[in-house]
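With one protein chain removed, the remaining protein chains of the complex are shown where they sit.
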Amino acid sequence: MIARRPFLTGVGAALAMPFLAGRAGAAAGPFRIHMLLWRGETEVEQGFRAYLAEHQVPAELMVRDCNRDLGRLPDFLAEIRRERPDLVYSWGTGITLGTVGRWDAPAEAQPIRDIPVVFALVSAPVATGIAPPGGQAPRANVTGAVHVPPIPVQIAAMQAYLPLRRIAVIFNPAEANSVSNVAELRAAASAVGVEVLQAPVPNGPDGRPDPASIPRLVAELARQSPQLLYIGPDNFVGNHRDELTAAGIAHGLPCFTATELEVRQGDAMFGLVSRYDMVGRLAALKVKQILVDGLVPSAVPIETLDRFSFVIRLPVALRLGLYPPLPILDYAEIIR
Amino acid sequence: MHIRTNLAAKMGMAVAMIILLAVVATTLLNALRFDQIYSQFIQRRLDVILADIRRDVVVGLDLGLPLNGIENLPAILARHERGDSEIVSITVHDCQGSPVATAGLVDASFSPWMSFSGQESWQLFSTAGVAAGRRVHDAFGQCAGGISVSYDAAEYRATLARTNRLLFGAGGLALLVIIPAMLAIHAIFRRRKAVFAALEADVDRLILARGADDVPDRLEHSDTDPDKALVESYRHARLALAHGLRGAADGGKSAS
Partner (left out) sequence: MSARLTRNAAFRAVLVTSLALLLALGFISYTALTETRAVLLAQLAQKAGLEVDQTARRVDHALELGIPLQGIVGFDRLFLGLQETDAEIAFLAIVAGDGSMLHAAGLDGAGIAAVLDAPPRETEAGLGPDQSMRAGHLVTRQALSNSRSVQADVVLGYRESAIDRPLRDNLLDVLIILLAVLLLSFEVLLLLFTVHAVLPARTALRVLRNVAHGTFNLVHGQILRDEMGRAMARLNQAVRIAAGRNMKPEEISEPRVIGVRLLAFLFVFAEELARPIMPAFFRQVAAGADGVPTDAAIGWVLGVHMLTVALVMPLASLYYERIGRRRMYVAGALLATAGLVGTGLAQGLWDLIAWRALSGCGYAITFTACQGFVLENTDRSKRSQGIAMMVGGIMLADICGPAIGGVLAGQIGARPTFLAGACMALLAALLVSVLMGRAPPRFGPRIAAGDAPARIGWTTIAETLRNPLLLLVLFLIAAPAKFLLSGYLYFLVPMRLSETGSDVAEIGRVLMVYGLVALLLGPVFARLADRMGRHALVAGAGGMIAGLGLSLAVFGAGLPVMLAGVAMLGIGQALSIPAQVSAAIDVSGAAIRHHGQGAVMAVMRLVERLVGGVGPIITATLAHHIGLEQAMVVLGIASLAMGSLFLLLFPPLMRLYGKEIAT
């Protein structure tokens, strides 16, 4: 039996092509971009605007802030379907999934299919179903900037700082994002002979993950002598990062992170991160490629930065006595 | 046309040509090789400076700063330029080739990076100037600009010229060895000349004497292999030759 839906999807995509290619050449006023944000404008949006300005891309940006409430999204989507802007910018996994649906979902479950959507700050587009896995054709109208470095690159960054035999990770088993991240970490680590010790956070009496268990979990992990604690894109851990890093420091364990805030504002000792404004710039670069250079979104790859920032929180390093190696000091960003 | 040469001269010419060929080839090779090695050494020196500046530029770019917004860039360039006496100027330029920051004496007419715009790293060693450069990429993997370091071309040319003068001078001096060589060749084949001159004179006398019996031989002895056998053979044939000449002379007489 011929799979009709994919066929139709394909035809539909082909028909939508003229709409998806940018208005390159049609110089009728600035490009209209709807920006769907989670918590207002962040450095990501600052970078986004700065890039567009520096490269003289005439753009009218309509900001629609969900204010941490996904319930507002359907109204914004309806507005988009009415106004038909040239492009939609979406912030984060939640909003993006809400805007374009999963890649393998039926057409009805994909709200915006014929307007280019560029996302920023989605940490795992394939794991969350926004993008098809490798080997499949890319989606016709979705591309974006990923802010988390690939896990093998993260491991290489950890190894550049200290010799690595064991990584410990505490995570929330209820977050699918986090679970898949830990699984990927195990696979990549075992490929280079590094063991991963995992400690899922148990639920408390209220049926939700219990933050009070964090110090105990860290103590148990510390007994097995890992070299560091890994902080993944886990919302629960992110919200309780201070407890985690303090417990780690108490046991002489540094924390490594792949997202900015844990090391810039929290007490993680080091991390390989993408600066938010660079992520915004990367997203803007893709917007430029679609609107100005005329590429179809499927021809613009979903990618991370080429070079990441190695950030070190110096007071933690000095306190733990784990001094950054000289070669890293050449290019690392030191937070004093 | 009568050109009187002798084997010594021919061998001498051959030896002279061989020595000339070898000396010219060796001198040229040494000169070319030195140019190569010298440029390589300068190149490595410039690479050290380029790598250092590149690190500073990349750190700035990764903070999201544009090339002309990287703090202290002119000061960084100035420090490198001062730190090496043969560096003439350092330029950081954007992807279109326009200078963004410079240090040292900048020659507006000399922008070597323009001719290498597609390349990751380049070097130029020519009469126009001596320089090397690298491209710099931003965090997206795209061109962000480039760095170019210029070396004191006059110094480079002067050193090359001085070394070439020395090498070619040495080559010229080395050619002088041809003189003793040719003298030695002459000495080796000297006897031969005498031997064959004597032989020629002897045949001459035989001819003039119409083969008369009483012509003594005043032949020389040769010590060179092929000629020794020849002289011996001539001695054996001399009598018969004399007979033959006499016979012809008599026959002529009787005929007339």
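Note that the chains take the letters A and B in the order they are written out, and that residue 1 is the start of every chain.
Definition applied: a residue touches a chain if its C-beta (ideal position, glycine included) is under 8 Å from a C-beta of that chain, and two chains touch if they have at least 3 such contacts.
Since the model is a prediction, treat every value here as computed from it, not as a measurement.
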Hidden-chain contact residue, picked from the options B:98, B:119 or B:233: B:233
Contact footprint on chain B, counting only the chain that is left out: 3-7, 9-11, 14-15, 18-19, 21-23, 25-27, 29-30, 32-34, 36-38, 40-42, 44-45, 47-49, 51-52, 83-84, 86, 159, 163, 166-167, 170-171, 173-175, 177-178, 180-181, 184-185, 188-189, 192-193, 195-197, 199-200, 203-204, 206-207, 223-227, 229-230, 233-234, 236-237, 240-241, 243-245, 247-248, 251
Hidden partner chain, residues of chain A it touches: 314, 318, 321, 323-330, 334, 336
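Criterion: only the chains that are shown with their structure count from here on.
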Gap in Å, rounded to a whole number, between the CA centres of chain B and chain A: 63
Complex interface listing, chain B residues touching chain A: 55, 58-59, 62-64, 66, 137-142
Complex interface listing, chain A residues touching chain B: 47, 50, 54, 274-275, 277-278, 281-282, 285, 305-309, 330-331, 333
